[in-house]
Structures are given as C-alpha cells and as structure tokens.
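Note that one protein chain is taken out, while the other chains of the complex remain in position.
So, chain A:
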Amino acid sequence: MAAKVASGTNKVFQNHDDVHISFEDQQRINRFAKHNARMDDFKAELETKRSELKSLEEALEEIELFDEDEDIPFLDMLKETKEQVLKEIAGVEAKTKVIKAEMDELKAHLYQRFGSNISLEAED
C-alpha cells in the first residue's frame, strides 16, 4: 500500500496546541492523501514503462548490428512500439507534474495552517 500521510495517533497532531480542523481542512488532507497514493501509482507505472523502453531500445540496437540484407520481420512495428512507449512515458510524466504541483500547493497550505503538528513527508 501507499505511503501513509496522516497515520493515526502518532502523526497528525502531537501536542497541546489546540488546532481546530475545519471540514475544508479535512478535505485538503484527504486530497493530499489521495494525490500521494496516485503519485506512487504513477511512479510504479513509469518504472515499468521505462524498462519496457529499455528492452525495445536494446532490441533495436541489436538489430542495427545485423547485416543489411537480413530480413527482420515486424521491424517497423518494433519502431512504432518504441515511439508509442515514449509517448506514454511523456503522458504519465505530464500527469505526475500536475499532481505534484497541486500537492505542493496543498502542502504549503496545510503546513501554514498546522505547522509542525502535521507531517506530510513521504516515508522512503
């Protein structure tokens, strides 16, 4: 499972400072937690796609070394697939960026609101 954001008793509000949590605050915390989980998904997705890309590139490099007249079936498809994977990686990266931006915003807001009473760092 994803990294915990507001994990129970030991995390969110530790000390005596009486901070009132409004419904909006709660929703912001929820949003942050959700984004955080999604971020982990994207990271995993990127990893698989990058390794796929690596295999494709290695295959293509290997083929480069062959004789010119060697007939490789489906070479075009291989190239197309590589382009496709590149595009998919770019797509996921773009999505990550959007989420990261919103997370930073939420983080700034929540830290300003709750200071050291809240911990929003990923535990890795």
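Going forward, a residue touches a chain if its C-beta (ideal position, glycine included) is under 8 Å from a C-beta of that chain, and two chains touch if they have at least 3 such contacts; residues count from 1.
Here, contacts and distances are computed from a predicted model.
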Undepicted complex member, UniProt protein name, chosen from "Prefoldin subunit 3", "GST C-terminal domain-containing protein", "V-type proton ATPase subunit a" or "RNA polymerase II transcription factor B subunit 2": "Prefoldin subunit 3"
Which of A:Lys34, A:Lys82 or A:Lys107 contacts the chain that the document leaves out: A:Lys34
Chain A residues that touch the omitted chain in the full complex: 1, 4-9, 11-14, 16, 18, 21, 23, 26, 29-30, 33-34, 37, 71, 73-74, 77, 84, 87-88, 91
